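Now for chain A:
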Amino acid sequence: MTAELVLQIVLTVAAGLIGVGLFGALSQQSIVMVMMGLELVLNGVLLAGGAAWYFIAPELPDAQMLVVVALVVMAVEMAMGFAVTVAIYRARQVDMVDMATDLRG
Partner candidate 1 sequence: MLTDLSGWTIAAVVVLGVLSVAGGIAVFVVDSMARATFALLASFLAVAGVLLAFDLVYLAVVTALMMTIEMAIMAVFMIMFMMNPAGLMPMTMVHNARGSALTGAVAFVVLVVGIWTVDWPIGRTERPEDSTRQLGEAIMGSHMLVMLMIGIGLFATILAGTVLATARGRYDRFGADLAAKRPDDPIPGGLPR
Partner candidate 2 sequence: MLLTVVVLLPLAAAALLLAVPALAGRAAIWVWIAASAADLALVAWMWWRYDPGRGATGVVGNLAYEVDLQWIPTVDAGYHIGVDGLSLPLLALTGVLFLACAVWSLREPDRPRTQAALFLFLQTACLGTFAALDLILFFVFFDLTIVGMYFVIAGWGHGNARRSALKFFLYTFLGSLALLVGFIGLFLGSEERTFDMVALAENPPLTDSPLAGGLVLLAIGLGLAVKTPLFPFHTWLPDAHTDAPAAGSAILAGILLKLGTYGFVRIAMPILPDAWQRWAMVVVVVGTISVLWGAFVALAQTDVKRMIAYTSVNHMGYVLLGLGAAGLVGQADEEARTIATVGALYQMVSHGLLTGALFLLSGVLWSRGQTYAFDHWGGLARPAPVFAALLAVAAFGSLGLPGFASFIAEFQIFTGALQAAPVATVLAVTGILVTAGLFLVALQRLLTGPTAVPSLPDGSSPDDQAAAAAPSSSPTQDGATATAVRPRTATGMRDVHGAELAAVVPLLALAVLLGLFPRALLDVIEPAAAAVAQLVAR
């Protein structure tokens, strides 16, 4: 099997994760579920980053760093997501994005 083929297979998986994550982010009403969709996209990024390191430039650490940064982004955004959810729940007993629509126009 050629390396390119494997890369393409792996990236297809990553694309699948991104697609599913996108669907989730767009379709979910619950804030936490939206966050899960976004995590899923980042999951795809993790996979693609690993593949990039392995197949494209293993001599450079950049792709590995990318994976690290992606992990941090996940963690940080998750933390902020919880904080925001708590804040809005405290303020108006809402945990659904559709219920916060005062601001518009």
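A word on the picks: all candidates are chains of the complex that A comes from, given by their letters.
Methods note: a contact is a pair of C-beta atoms (placed from the backbone, for glycine too) under 8 Å apart; a residue touches a chain by one contact, two chains touch by 3 or more; residues count from 1.
Computed from a predicted structure; not experimentally measured.
Chemist: Check each candidate in turn (1 or 2) and state which touches chain A within the complex.
Modeler: The single touching candidate among 1 or 2 is 1.
Chemist: List the residues on chain A that touch candidate 1 in their complex, please.
Modeler: Its residues touching candidate 1 are 1-13, 15-24, 26-30, 32-33, 36-37, 39-40, 43, 46-47, 50-51, 53-59, 61-62, 64-65, 67-69, 71-72, 74-76, 78-80, 82-84, 86-87, 89-90, 95-96, 98.
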